[in-house]
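A protein chain is absent from this complex, but the other protein chains hold their places.
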Amino acid sequence: MNLTLKVWRQKNAQTKGAFVTYKAEGISPDMSFLEMLDVVNESLIHKGDEPIHFDHDCREGICGMCSLYINGRPHGPKDAITTCQLHMRSFHDGEIIVIEPWRAAAFPVIKDLAVDRSAFDRIQQAGGFISVNTGVTIDANAILVPKVIADEAFNSATCIGCGACVAACKNASAMLFVSAKVSQLGMLPQGQPERWSRVQAMVAQMDAEGFGNCTNTGACEAECPKEIQMTNISRMTNDYFSAKLFREEHVHDHASSGE
Amino acid sequence: MSEFKQTFNSSLGKKLIMALTGLFLCTFLIVHLGGNLLLFSNDEGYGFNLYANFLTHFPPIEVVAYLLYLCILVHALYALILTIKNRKARPIRYTDVNKSKASWSSKNMGLLGSILFLFIVIHMSDFWYSYKFSHKVGFKEYRTDLATNKTTSVDYVPSSPDFEKSVTTENNFEVIRVKDLHARVASSFSNLLYVIFYVIAMGTLSFHMLHGFQSSFRTLGWVHRKYTPIVTFIGTWLFAVIIPIGFAAMPVVYYIESLR
Partner (left out) sequence: MSLLDAKIPAGPLAEKWSKHKFNLKLVNPANKRKYDVIVVGTGLAGGAAAASLAELGYNVKAFCFQDSPRRAHSIAAQGGINAAKNYQNDGDSIYRLFYDTIKGGDYRAREGNVYRLAEVSVNIIDQCVAQGVPFAREYGGLLDNRSFGGAQVSRTFYARGQTGQQLLLGAYSALNRQIHLGKVKMYTRSEMLDVVLVDGQAKGIVTRNLITGAIETHSGHAVLLATGGYGNVFYLSTNAIGSNVTAAWRAHKRGAYFANPCYTQIHPTCIPVTGDHQSKLTLMSESLRNDGRVWAPKTVETAEKLRKGVIKANEVKEEDRDYFLERKYPSFGNLVPRDVASRNAKEMVDEHRGVGGSGVAVFLDFADAIHRLGRDAVAAKYGNLFDMYYQITDEDPYTQPMRIYPAVHYTMGGLWVDYNLMTTVPGLYALGECNFSDHGANRLGASALMQGLADGYFVIPYTLGDYLATIGPKPVDTKHPAFEKTKQDVIAYVNKLLALKGTKTVNEYHRDLGHIMWEYCGMARTAEGLTKAKGLISALRADFWKNAIVVGENEEVNPALEKAGRVADFLELGELMVDDALMRRESCGGHFRLESQTPEGEALRDDEHFAFVAAWEYKGDNQPEVLNKEVLDFEFVHLTQRSYK
């Protein structure tokens, strides 16, 4: 296969970027999308040019490192997979492929196609945990979790933090990501003691990071490689208003955490 | 920042305001359509004019009406604020068109809402403002024979410019003199361009409702495997089909009538 790539190149966060066109020739349909980029990069290095920079690591769809906005869709044209799981047989010979980085104010470009997603880490640091120190001696089976709840919590927990939801959302909203974590911990019995303070802290941090707001278009859900449901957003909203409006004892939870 | 302000200034709080005002406007649509169905009764505007008078003169309704106007403004204002914030969240747009699966209406609520707002402004200035604050609207006198219950109507010109409405009984005739909004409606709807504008606006309403109604429930966090399909059903059939068609039928029917 021979393809034409239009790739966003940007030296670093401070400089402006632009599209550069490359030819990708002799591409095998069995290659993954990232392997196709590897081939292009090898030829660039041979010419003494700088390779196209993109984030990637596990290449089996679980680490969440790879990104890429391919022909108008995060992680490319197929549903429920990451870019590293996308194969070139999903494209046709001679196709023009436009590759852009995730675009969001909260995800500044680091170089070329790689963006800084540390905003996600800061949201998690604000409250995406259960406060237990190492060394708990409660037997694991002393905490009963109904299977349906465990399964539902697991569905929320499958988020790989890739940011495709933000990339797909027309408002660059991070609510699917944040709500998945809030839901996972909010549903499990272990997460109850901090349920109301957690949701307040995480939402406040999400807002501070400069993500857009949710307008329920559902693009996030459609593009999530792990098929996380928008139901999570409603769960988060529920918990948030419950905490803010009806839980008197938690009203100052968030204020006291220094925000 | 006070707790209250913090809540409603948060992203979720702003969404909540949109949802609550939106839902309130939805309830108004039902009431408005219900009342306006009187336009279809063949009574020379008797029922409709009385209804219009009632709406503008019964104090509790008046309070609700001003609440409604406030809601429209807040809904539009917050839509604007959120849109600006959302645009800021993606300062550099994508070059390629977003091909992610999402309904057309959900992605164009701002456009739909702007058209609706324009419509509301024109609509209210034409009817509500003219009715309440100008003397452009004429009066009608309805005489009902209390024995036969037959009503006849004639145009009426009040002596005082401040005249609003009178109900008197003269020799077994009930005489009601009231502003004739119905005539204003009939004359407006005889204008083809005006009719087209109304129909387009109602199409816009349909798409706005298609996403908006169920979306507001999501925003409130009311999602449930059992009830969400019901909400979607109501949002689709009642708010996006029946109500817009009901409203759009009025100008269309009056236009056709005017041709005869």
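Order of writing sets the chain letters: A and B. Residues in each chain are counted from 1.
Note that contacts are C-beta pairs under 8 Å (C-beta built on N, C-alpha and C of every residue); 3 or more make two chains touch, one makes a residue touch a chain.
Predicted model only: the values in this text are computed from it and were never measured.
> The chain left out here touches which displayed chains?
Spelled out, the missing chain touches these shown chains: A.
> One chain isn't shown here. Among A:56, A:73, A:103 or A:170, which residue touches it?
Here the residue in touch with the unshown chain is A:56.
> Which candidate, A:70, A:153 or A:172, sits in contact with the chain we can't see?
The single option touching the absent chain is A:153.
> Of the residues listed, A:1, A:105 or A:130, which one is in contact with the missing chain?
Touching the chain that is not displayed is residue A:130.
> Determine and list the chain A residues touching the chain excluded from the picture.
11-12, 28-32, 34-35, 38-39, 42, 45-46, 48-51, 53, 55-60, 62-65, 81, 85, 87, 89, 110-111, 114, 116-118, 120-121, 124-141, 143-147, 150-151, 153-154, 157-158, 160-161, 184-185, 188, 190-191
Everything that follows uses one rule, which is that only the chains that are shown with their structure count from here on.
> Given the complex with chain B, which residues does chain A contribute to the contact?
Within the complex, chain A touches chain B at residues 19, 69, 71-74, 77, 98, 100, 103-106, 168, 170-173, 175, 203-204, 206-207, 210-219, 222-223, 230-231, 233-241, 244-245, 251-252, 255.
> Considering only the defined contacts, which chain B positions touch chain A in the complex?
So the residues of chain B touching chain A come out as 3, 7, 10-16, 82, 85-86, 88-103, 106-107, 109, 211, 214-215, 218-223.
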